[in-house]
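A single protein chain has been removed from this complex, and every other one stays in its place.
Chain IDs A and B follow the sequence of writing; residue 1 opens each chain.
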Amino acid sequence: MSRSLMPGAMKFLGQGAAYLALAVVLGYFSNSPAYIRLAPDTAVIKLSISHGGQHKGECGTRQFANIKETRTTRRALQLCPRERHSVLVEIFLDGERVFSREQPPSGLSSDGPSYFYERIAVPAGRHRLDMRMRDSGRVEGFDYETTQEVELEPARNLAIVFSTPSANFVIK
Amino acid sequence: MTLIEWKEEFKTGIPHVDYEHEQLISLINELHGEMMSQGSHESVGDFLGELFARISLHFALEEKTMRDENYGGFDAHKKEHEHLLDQIRDIMDRHEDGAYFQSEDRFADELRGWFSTHFRKMDAPLHKLHG
Partner (left out) sequence: MNGSASPPQPHPHPLRRAAQNGLMQVEGWFDSAFGPKLNPLTQLGALGYFYFWIVAATGIYLYIVFETSINGVYDSIEYLTVEQWYLGGIMRSLHRYASDALVITMMLHLLREFVLDRYRSVRWFSWFSGIPILWLAFASGINGYWLVWDQLAQYIAVATFEWMDWLPLFGEPIANNFLTRGSLGDRFFSLLVFLHIALPLFLLFAMWIHLLRISRPRVNPPLALAAGTFAMLFLLALYKPALSHPPADLGMVVERVSLDWFYLGFYPLIEIWSAGWVWLLLVGTSTVLSILPWAPPFKRSSPAVVDAANCNGCTRCFEDCPYGAVVMGPRDDGRPFPSIALVSADLCTACGICVGSCPASTPFRTSTQLVTGIDLPQFTLDKLRKDVDQALARLKGESKVVIFGCDHGNDIGKLASPDVAVFSLPCIAMLPPAFMDYVLTRGHADGIMLAGCRENECFHRLGVEWTELRIGGKRDPYLRDRVPRDRIATAWLAPSEPGELAGRLKAFRDNLMAMKISAAKDGEKEHSHVS
């Protein structure tokens, strides 16, 4: 009723061939060919900053017609704006600008931090890094600047973060 | 004149089995009536076909019930069902060939014999199971 099977031995040869073919495919592609991601003599700088820009505007004093009638939770005397400025970060490698971005604050009310995360591929070797940040909404100049010399061996992964307590860039 | 009279002993106590037995008996009686009143070859054939269908349905339901209740005599009963269906088919084919032409009595006897044999042999022990 069904088609004729191959004669006995041929059948097993056929099955063996099928299994072997699958094994070869599995064995080979489970770790080959190799993928080379980085050109030789290259290093990577990872910039990861999460920094809240300064709030826009001055804090003002509130006037109350009758403080006694105002709910206690609303009796704060200082009224500060929530919105923050955008943050501008620039990175210079040996005087040449390799990164510049102005990142708006996150959050629906624009009052969250500005997040930066960037991979920058650079040649290996000794470099001077100038890192600058502007967070006050000023038109010219920068609020924070740090300069540092680094020695980058090939395939080094260098991280640049910003430390708010010490108010400068930190290299790890 | 009915071929098969409904008797109390036909009652199994199971509503759907009794219903189908009544259906079958009335069908057989109608068939017999058609035969006796010189009904056309086709209409007798139709009745036979209808009977065959109804019996097939009845047996199918009986088999399901037997399976559900893990009836011990299932295999024998099922074999008997298949045998009986073959017998009906034989009757149908003989009718097609004109074997009962002017032999209505033979026809009636075969039908009646068929029914009571099945009932006595097979259904009775089955409904004893249900009490």
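Following the convention adopted for this analysis, contacts are C-beta pairs under 8 Å (C-beta built on N, C-alpha and C of every residue); 3 or more make two chains touch, one makes a residue touch a chain.
A quick note: this is a predicted structure, and the numbers were derived from the prediction, not measured.
Asks: Out of A:38, A:67, A:80 or A:167, which is the one that touches the chain we can't see?
Replies: Missing-chain contact among the listed residues: A:38.
Asks: Name, in rising order, the residues on chain A that touch the hidden chain in the full complex.
Replies: Interface with the chain not displayed, on the chain A side: 1-6, 10-11, 14-15, 17-20, 22-23, 25-27, 29-32, 34-38, 43-44, 46, 48, 50, 106, 112-113, 115, 117, 119, 155-157, 159, 161, 172.
Asks: In the complete complex, which positions of chain B touch the hidden chain?
Replies: 15-16, 19-20, 42, 45-46, 48-50, 52-53, 56-61, 63-64, 82, 85-86, 89-90, 92-93, 96
Here, only the chains that are shown with their structure count from here on.
Asks: Taking each chain's centre as the mean position of its Cα atoms, how many Å separate chain A from chain B?
Replies: The mean C-alpha positions of chain A and chain B differ by 84 Å.
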